[in-house]
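The complex is shown incomplete by one protein chain, all other protein chains being positioned as in the whole.
The first chain written gets the first letter, and so on, giving A and B; residue counts start at 1 in each chain.
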Amino acid sequence: MTLPTAHQSLLSTEGIAKSYGSIVALRSVDISVASGEIHALLGANGAGKSTLVKILSGVFDSDAGSMTISGSAVNLKGPGDATDAGIATVFQDPALIPDLSLDQNLTISGLRHSDVAPWLERMQLAELDFGLLVRDIPLATLRLVDLARALAHDPQLLMLDEITAALTPEQTDRVFDVMREWKRMNRSVLFISHRLGEVLKICDVATILRNGRDVAHLDLTGVDEAELVTSMLGAELARESMSISRDAAPVQGAVTDTDNDVVLRVTDLQYRDKINGVSFELRRGEILGVTALEGQGQSELFSLLSGDHRPTSGEIEISGERLSARSPYDAIRKGLVLVPGNRHEALLPQRSIRENLATPLYNRIGRWFSLVGDESERVDSVVTRLDIDTRAASQVGRLSGGNQQKVTLGRWLVSDFEVLLCFDPTRGIDIQTKAQIYELLREIAAEGAAVLMYSSELREIPLVCDRVLVMYGGSIVHEQDAGTATEEVLLTAAHGLKSAQA
Amino acid sequence: MSESPSTAPPVDATDEPRPAKPSIARQLSARPQIVLIAVLVGLIVVTAIIEPNYLSLAGLRNSAFFAVPIGVLAAGQTILMLTGGIDLSIAMIATASAYVAANQSPNGAVIAIAVGLLVGLAAGTANGIGVGVLRVNPLIMTIAMSGILLGLFTGWATTIFAGSTRMHDFIITLGRGTFFDGNVPWSVVVWIGVSILVLLLLRRTGYGRNLYAVGDNAIAARLSGMRSWQVLVVAYGISGLLGAVAGLLMGGRIGAVDLQLAGFLLLPSVAAAVIGGTSIFGGVGTYTGTILGALILGVVQSMLTFLGAGQAVQQVLYGTIVVGLSWMYMRLAAAQ
Partner (left out) sequence: MTAVNTTVEAKSAPTRSWRRWAQRHGWTVGIWMLLVFLVVWYSTLIPRFGGFQFSTIINGGTAWIFLAAAQAVVVIAGGLDLGVGGLLVLTSATAAQFMDGQPLAVAVVMAVVILIGSAILNGIVGWVVAVSKVPDIVVTLGSLYIYQGLALMMLPKVGGGSSDGFRWLFTGSATGIGTNPWPAVVMITVPIAVAAWWMGRTPSGLSLYAVGSDETAAFLSGVNAVRTKIVSYAVAGAFVAIAGFSTLAIAGVGNATTEGGTLTLNSVAAVVLGGVVLTGGAGSLVAVVPAALILFFFNPILSALGVNPNQAQVIQGVLLVFVMAIAGLIELRRRRRS
């Protein structure tokens, strides 16, 4: 190694490894971030990105390997050490204390309001009231505040872990501005995102992780998304996943227009100021997509349908019967079941796959004192059907995101249902599992059930759905055949704008 | 985090991941109950060194007498901890049940036992309504229940329950009687019966699944259609019932009741469950572990008795040993 390169490199690691018990997260990672570059860290789910970020920021100790910052070896014992060494991180979950005000949070980090004020102004948050409790502030705002706090430490290296996930496009642009400025100052940014479009737009180089190793170091000029996917997944898997398409014949044939087939009818649903008069019908064998920007009432809609909250007014009719649910139990009994958007709201992390899959079998008091032996056959057949990885079967919390999502879906295959409500079922899972889930949903519909699916990824709507609804400001503003729905049309509608087509 | 997106063929759902060469430490931590058994044997040996006569049926019987009420109370505690709760009133419930049973003893064993159990069930169910329906923190609910019962019974002791404080002979036989030449206490038989029922409940019934689910993730349990309040009311009711069983056994052992009957069993009842590997935060634990925890505490009690230490020293040692054993268990669990 020659001296100049060592000088140029701001942060470099060699052979970083980390295991959690018997599960290996990182095998050996070499990464080198140079001064003045925006460096992307990419990889499919479970590739080890988050673990690497946590090691680089001093949250975890690595089991093996070494790390140098500006040419000198460092050994980070905690997040404080990382800040001192010139690394500031914005984590996936904001590192702000929910029960304290923003001011008090700054005090804890040893900062004053004036330290973050210029950055907040840059992000158009100068008006933000610092007396507010963190728990009362929207997530997107918190991410930006967390970023401002990281910037106030004036770091050489800024690490951003999925910072754009909850942000609006405008907010994302403001973050990008900051990243560019950091680059101009000859400092560096390590950027982690699932959104490959963003990566190609803002990043200079990328390190790609697969199975806990760095498998590629790319200069991103002239690279396209397909190439990134190929190196993230490995050539063979990538071919498969890029060819996900609607090969299954459209099921519309099964859908007739007779009233008998309507399994879910929603009439003029109102919920506080979140949902204003939503009406739609869902037929047997149909997959109805819902899409919207963040916070347009979609999560409330799903929580009303699943019986988790009660509507202010309006009716939900399932198979001709009115739903008046005091808890999700009542909705489930009528066949209306939910796969929540957040897997942490669906799983029993410390229990086995079997117990997780079998949960809905025992929610009736009549089944409380039945013996659990007779469940095996149903559970095993679902495990096989969904191809669930059973190597960590004793604790679902240790499964990969994709397998966890399969378990939350599979639970309803073990029991029975009429209508499956899926809230963003493919959020944050790898491409291969996504394809499996698409296929599964189509199968479910083909077998005669109905699916209502919210998706934040516009491109998956035409892949999976028959019909799509777009929500804006608590109402349905657009409806069309999913097969012809382009991202452009959907996005226009999702912003509440009238499009020429439709 | 799995290594690659599911290329392995689906195997039996109960299959454990198999590391190539498991270290001894890891093997042990995967089966912490083996360690508990080792601790139990070790303590028995140490006690036998202190008092050689301990290693006889009579000596071990002595430990069993200590372990039985702890084990029964800890069954209630285990059930509640699985839901993320706890019952700090369980010792007072035991006392109250025993008190009422003693009072009713002149009316015959059946009535005495039935009324005693009913008191436990009622107090436990009241706890359950507080926790499950009114959503009062379990700690506060049961602390309050403990105070309420103490207040009520202190007043009633001289009024409506002013009569008998002596247990019915049948209950006394259950509490301190033995068979097989005086070598096997009847209370052990009662405990075995209770254990079989509790183990069945936790491992083999749908209700057991509900308990674990509510404790592991209340939101997920709700979204998969469980109604936590029902699960909780029943759980606290069962715990109260188990408290009553323990109270009757304690009352039977002493022969007569007073309001300090079972109070000292509170820490052991919580500790037995924790030492046995039940998480106080819910979702993880087995009654098998708790049984081992109760046996260990029974032996510790015998050991302290044989040491001939005064009450003060006993208290200090007991507290230290309980914390030490819990700590050891946590380290093993963390190693996994």
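One rule holds for everything that comes next: contacts are C-beta pairs under 8 Å (C-beta built on N, C-alpha and C of every residue); 3 or more make two chains touch, one makes a residue touch a chain.
Values in this document were obtained by computation on a predicted structure and should not be read as measured data.
Within the whole complex, the absent chain has one touching residue among B:Ile111, B:Val136 or B:Leu307, and that is B:Val136.
From the options A:Ser9, A:Thr141 or A:Ser231, the residue with contact to the unseen chain in the full assembly is A:Thr141.
In the complete assembly, the contact with the undisplayed chain comes from A:Glu294, out of A:Asp63, A:Asp115, A:Glu198 or A:Glu294.
Considering the complete assembly, chain B touches the hidden chain via residues 86, 130, 134-137, 139-141, 143-148, 150-152, 154-155, 263, 266-267, 270-271, 274, 280-281, 310-320, 322-323, 326-327, 330-331, 334. Residues of chain A that touch the chain left out of the display are 59, 78-80, 83, 89, 91, 93-100, 104-105, 107-110, 128-129, 131-132, 136-141, 166, 168, 274, 294-295, 299-300, 302-303, 308, 340-342, 345, 423.
Quick note on the criterion: only the chains that are shown with their structure count from here on.
On the chain B side of its complex with chain A, the touching residues are 1-6, 8, 10-17, 19, 26, 204-210, 212-213, 216-217, 219-227, 230, 234, 279, 283-284, 336. If you check the complex, the residues on chain A that touch chain B are 20-25, 44, 46, 48, 51, 211-212, 237, 306, 308, 327-329, 332-333, 338, 340, 344-355, 358-363, 365, 367-373, 379-380, 383-384, 387-394, 398-400, 402-403, 411, 430, 432-433.
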